[in-house]
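Every protein chain of the complex appears in place save one, which is left out.
Moving on to chain A:
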């Protein structure tokens, strides 16, 4: 069966991205929206739209019952969750399945397994994929201290049910660990509904490299090479590139093979991302994101694939449109996340009206955004308002194209991260591709007043 209509359970640029893929495939696209988004681009460009409720996320895009009701009333045969919001909630995917609709993503059981850090680590071990040295769940402070002796300091205390970089605390000694475990358990209980925590060795300046995979319902699994995503602030990515600069051919092959093995082991279906930390010639699995990723355009640039279209085809029961040997990584691509945040005021969110807007264009430039001149960026949702991505035959040319495109990009009315990206492209570690996950925060600390 091919899908004939899809409810897009998201907003902003990713909802618009899915609308566009639907239209190209001849699928009816149904948007959902909150009060604040009544005039939004993802609503205007969809074939149909269903109002959910008030503006706050919990009363709209995070309200699973309202989203399911919208899916039923609009007569769609599938639900695309995008990223964020309900995309990695196993209960939501299960409810979609139970309603007799197709969830555009893996089975809810796979989301549940990969969303449980301890279960995901166990699965990685059984697929012969290395994990960061760490402990099982620790039941008490004394257990944690004993486990840390085995793992080796410094350690990170992580919430089993955590994600997106939240619920992670470092400790460099037993005394510190005693305090941190209690705080971490309390925070995990309130943020994630479970106080289960475990320990992991804290690596010293690794790179964050992730592998894109695609898997269909016929048992075919391929990788689409890697993305380098080490430039992060508070564990939120800001700039990504493909391929990963400086990664040896042997290590690239090992990472991509490991990602495919893990996806097979868990019975993955759809587009997914397997994230690794890389230090020297060692690599460690950290987590799998069971959804389309924010930074998917750079993989589309270097492979020529349309990952969202592949998601929709897979959900309709088709085989992958390509085999592993058909997928090549060509040239170099960089993505710059444009957030409504003020880099000069500790990245304070900056919702407000966009009074003027000029988008970059020309060869090798793509902008994914739902933000138009005159729009108001609401305060209720994520601060990401646009993604600029560039492609060129070589990394040096991609950097030059990025500088050129960023110089063309103008947003009036509110501060964004565009200026930060311009400055980052003058940084030697960025130019050389030698940066790691500590680079951006040190860079910002050196420049803060």
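Note that a contact is a pair of C-beta atoms (placed from the backbone, for glycine too) under 8 Å apart; a residue touches a chain by one contact, two chains touch by 3 or more; residues count from 1.
Just so we're on the same page, contacts and distances are computed from a predicted model.
Between the listed names "ABC transporter permease", "4Fe-4S dicluster protein", "Electron transfer flavoprotein small subunit" or "Biotin carboxyl carrier protein of acetyl-CoA carboxylase", the UniProt record for the complex's undisplayed chain reads "Biotin carboxyl carrier protein of acetyl-CoA carboxylase". For the chain missing from the display, the contacting residue among A:10, A:55, A:230 or A:417 is A:55, taking the whole complex into account.
Residue-wise, the contact with the chain that is not shown comes from A:383, picked out of A:10, A:108 or A:383.
The residue touching the chain not shown here, chosen from A:304, A:331 or A:351, is A:351.
Although one chain is not shown, part of chain A still touches it, namely residues 54-56, 58-59, 190, 340-341, 348-349, 351, 379-383.
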